[in-house]
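Take a look at chain A:
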Amino acid sequence: MKLIPGLVKGLAVTGATVVRTVFPKRGLRTLIPAPSKGADTVQYPHVKEAPPTRARGVIALHEGNCTACMLCARECPDWCIYIEGHKEKAPPRRPGGKPRLVNKLDRFDIDYALCMFCGICVEVCPFEALFWSPEYEFSEPRIADLLHDKSRLSEWMETVPDFEDYETGSVAKKLKVPPT
Partner candidate 1 sequence: MSDLLVAQNVFFGLIAVVMLVSAVRCVTTRNVVHAALWLVLVFAGSAALFILLGSEFVAVTQVLVYIGAIIVLFLFGVMLTRASMGDDASVASEKRAMAALVAVLLAAVMGLALFDSFSDTRLVIDEPQRFGVVSDAIFSQYIVAFEAVSVLLLAALIGAIVIARKD
Partner candidate 2 sequence: MTAVLEIAPFAILADLAYWQVTSIRAIAGLAAVLLVAGTLVYVHLFKLVSFMQSRLGPMEAGPYGSLQLLAETGKFLQKEDIIPRRADRFVFCTAPFVVLVSTFLLVVVLPAGPDAWFISNDLGIYLAMAVSSVSVIGILMAGWGSASKYSLIGGLRATGQLIAYELPLLLAVVGVVIQAETMNLQSIVLTQAEGEIFGWSGIGNPFILTQFLGFAIFMIALQAELTQTPFDMPVAESELVTGYMTEYSGLRFLLFFIGEFATAGVFSAIAAVLFLGGWYIPGLDAGSELFNVIGPLVLVGKVVLLSLLIFWFRFTFPRFREDQLQKLAWKYLIPLSLANIFVTAVLKVLW
């Protein structure tokens, strides 16, 4: 036979949670009820969550780096990236050189209604044109609006954070985010 019945212990747990939630303060102000501070939840639209830097929120496009090589579109498991481009003559790199042919991006759409946020496109991009931004508030009332076009994707670039430092013992190289 146990000393304290489990039922009473259970009541104590929930009771203690009430007290901790309503009176979270310590010290002199213990008796001032402040549930908004004591609760573990946050009032979402008023208080925003700060996702970690690596969070895969939305994909940002650094348009200048994109060469329309189609690698991302091909590797995407659900084919939600649409790219169109054309070749264009660009002025030579050095004065007096030959004019170059560069790939110019006409269309770069990501359909977030299809995207499953796996990050393969960002990973396979050989030219550092795609980045993850932790921004997560881009829900839309109409599903068609989830198709982000080139300009919208470029706007996300501003929200891309710098890559964070690595934990001790790592030998990985810290990448750089190009300035927008």
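Here is how the candidates were picked: all candidates are chains of the complex that A comes from, given by their letters.
Here is the rule we use: a contact is a pair of C-beta atoms (placed from the backbone, for glycine too) under 8 Å apart; a residue touches a chain by one contact, two chains touch by 3 or more; residues count from 1.
Nothing here was measured: the structure is a model prediction, and the numbers come from that model.
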### Task
Using the definition of touch given at the top, pick which of 1 or 2 touches chain A in this complex.
2
### Message
Show me the residue ranges of chain A that touch candidate 2 in the complex, using the header's touch definition.
### Response
7, 10-11, 13-15, 17-18, 20-22, 35-36, 38-41, 43
